[in-house]
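Here is the structure we will look at.
Only a single protein chain was left out; the remaining protein chains are all shown in position.
For subunit A:
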Amino acid sequence: MRTAPSAPEEERGASPLSAAPILTLRNIHKTFGSHQALRGVDLDIRPGECLGLIGDNAAGKSTLSKVISGTYIPDEGEITMAGRPVRFATPSEARALNIEMVYQDLALCDHVDVVGNLFLGRELKRGPFLDQKRMLAEAERMLAALEIRIPRLTAKVEKLSGGQRQAIAIARAASFEPKVLLMDEPTSALAVAEVEAVLGLINRVKARGVAVVLVTHRMQDLFRVCDRVAVMYEGTKVAERAIADTNLQELVDLIVGKGGH
């Protein structure tokens, strides 16, 4: 695994308490064939803050989050991380800079067990072999820290329920000291208690200074965890609101495009 470039010292010294964005997106364009998925999006992501990304289906929320995670390469635009321009050619490059993502499709390997999925792509090794004992112990610790309960960690992921699978995907992204944590619909398949657990988790990682980006359709979740909300419409960011200055009705109006048209 690649090591992340050393975090810029001057950044931390210059801005003692956040405010300065850790990740800045400017004029991001992405086109799939004839479909303009993103049409010049600007976005600031700040440490210790949860940014809600909302919008109708196909508004470009997932595409934008995948651009940040390195899954998609933008056609145009700049991304700077802590003041330095970065360019992710692969998700692993973003991951090396501690940008983690929970994908909507979870990106789990069904035929690999729970432990294996948690450590997918960064397996612990002892000599040439996998250190399964240590990975199992670490996995138990990781899941316990997030209050996620899975009965058997050596079970194949295909045997688990949708909620358990989602919990594993979240645990995988949240457990390796992320600086930016992107979550694409992390609560969509979850039951009530699990949603509570995820929201609690978001608040906890936020408190650790992690920048969280939450893509969601569940408006009620926004008011529980987010500090700011960005509204996407047809591949553009149409509005940005501090959560304290807005309400549910305004956000709904912004999403469906009332007032703007």
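One rule holds for everything that comes next: contacts are C-beta pairs under 8 Å (C-beta built on N, C-alpha and C of every residue); 3 or more make two chains touch, one makes a residue touch a chain; residues count from 1.
In this section, contacts and distances are computed from a predicted model.
**Q** Tell me the UniProt protein name of the chain this structure doesn't show, selecting from "Lipoprotein", "Phenylacetate-CoA oxygenase subunit PaaJ", "Monosaccharide ABC transporter membrane protein (CUT2 family)" or "Branched-chain amino acid transport system permease protein".
**A** According to UniProt, the chain not displayed is called "Monosaccharide ABC transporter membrane protein (CUT2 family)".
**Q** Can you work out which residue in A:Thr90, A:Gln220 or A:Asn247 touches the chain that's missing from view?
**A** Once the missing chain is taken into account, the touching residue is A:Thr90.
**Q** Touch as defined at the start, partner being the missing chain; which of A:Cys109, A:Ala145 or A:Leu248 qualifies?
**A** The missing chain is touched by A:Cys109.
**Q** For the chain that got dropped from the picture, name the residues of subunit A it touches.
**A** So the residues of subunit A touching the unseen chain are 1, 69, 71, 90-92, 95-96, 101, 103, 106-112, 116, 120-123, 125, 128-130, 132, 147-149, 151-152, 155-156, 161-164, 191-194, 197.
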